[in-house]
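Up next is chain A:
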Amino acid sequence: MSTPILQTKSLCRSFGAVTAARDLDVTINPGEIVGVIGSNGAGKTTFINMVTGYLPPSSGQILFEGRSILGKPPRAIIRMGMARSFQVAQLFPELTVLENMLIALVAAEGPRPSFFLPMASAKRMRQAKELLAEFGVERFGDSVVSAVPQGARKLIDIAMALISTPRMLLLDEPTSGVSVEEKFGLMDTVMRAVRHHGVTVLFVEHDMEIVERYVSRVLAFYSGEIISDGTPAQVFADEKVRELVIGHGHGTEKKRNMA
Partner candidate 1 sequence: MKNIVQKTLAVMAAAGTLAAMPVHAAENGKFRVGVVTFLSGAAAGPFGVPSINGAKVLVDALNQGKVPAPYNVKGINGLEIETVVIDENGGATKQVEEFRNLAERHKVDAVVGYISSGDCLAISPVAEELGVPTVFFDCGTSRLFEENKTPRYVFRTGLDAAIDNIAAARYLVDSGRKVEAIAGIQQNYAWGQDSWGDFTAAIKQLKPGVKVTTEQFPKIFQGQYGAEISALALSNPDVIHSSFWGGDMEALVLQGNARGLFDKRSAILTCGESALDRFKGQASNGLIVGGRGPFGAFAPKNTLSDWFHAAYMAKNEIEPTYPAYKMVQAILGLKAAAEKAAAGKAGTVPGKDALVGAFSNLTFESVSGSVNMSRAKGHQALQGIAYGEYHYDAKTKKASLKNIKAYAGECVTPPDGTTAGEWIKAGFPGAKCGG
Partner candidate 2 sequence: MIHIDRSMVGLAAATLILAAAGGFVPDWLAFILTLALAKALVVQGVVLQMRAGLVSFGQGLFFCVGGYAVGMGGHFFGINDAPVLLLAGALAAVALAAVLGLLMTRYRDIFFAMLSLALSMILFGVLVKSSELGSTDGFNVHPATFFGLSFKTEAYKTALYLLTVLLAGGGALVLHLVHHSGLGRMWEAIRENEIRVEYLGLSPRWLLYANYLLAAAFAALGGGLTALATGHIDPEMSFWTTSGEFVFIALLGGTSHVAAPMVAAVLFAFVRTYAIEFTPHTWQMILGFVLLGIIVFLPKGLWSLVRSEKRAKA
């Protein structure tokens, strides 16, 4: 059996009296597409934050391709081959879309960018444009990010994450803030790109339709614990999941800002 790409052992984290992660044991193998479901505050984003080094766990182990990443800052973990997207797209709002991509391209080349060679080299311009085309947002290239619609921003956010050629990608609610008409188109684009790059994916999602359509395996979170793990059909059939997660009015319409 090959080494799991991501493995956590008894991962715990609490915020004061609130427990966001309790003894999480997760194993993800290369090539899997895993969906994470759970109501607000179930600990989904906390899980991503811990795995990418943004939040230190209270206790437990995190292994990426068999190596511990505990205590490493996000930048080091990114360089090891993990990337993530964000619930609210984390871009450079006053720069153009193309500039956003160019910056990500520069970053992917190494931790010490040149102080005199121009960022907008012909090679990077070409790469950036290709990427934007792959994600179908090339028409926004010269617009400032803050003037670009939500859906496109989410795509750009994911495109930037893929520039570092990760082996694993964590997507934090890729369709939140995206209109109903757009969401399947967006997910199709993302998944096509992900398969094209051969990346293992874990994504947090509220929308059960999305989860059902795109994943091979589902983890259901409730109150910091995993209450179910299996194929979509298995998990959705689980009584506890039906009661605690799905029955909970898992709507994006009730969006609250939970860290």
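Inclusion criterion for the candidates: all candidates are chains of the complex that A comes from, given by their letters.
Quick note on the criterion: a residue touches a chain if its C-beta (ideal position, glycine included) is under 8 Å from a C-beta of that chain, and two chains touch if they have at least 3 such contacts; residues count from 1.
None of the values given here were measured: they were computed from a predicted structure.
Peer 1: Considering only the touch criterion given at the top, point me to the candidate in 1 or 2 that touches chain A in this complex.
Peer 2: 2
Peer 1: If we count contacts the way the header does, which residues on chain A are in touch with candidate 2 in the complex?
Peer 2: Interface residues on the chain A side: 52, 54, 73-75, 78-79, 83-84, 90-95, 99, 102-104, 106-109, 111-121, 160-161, 163-164.
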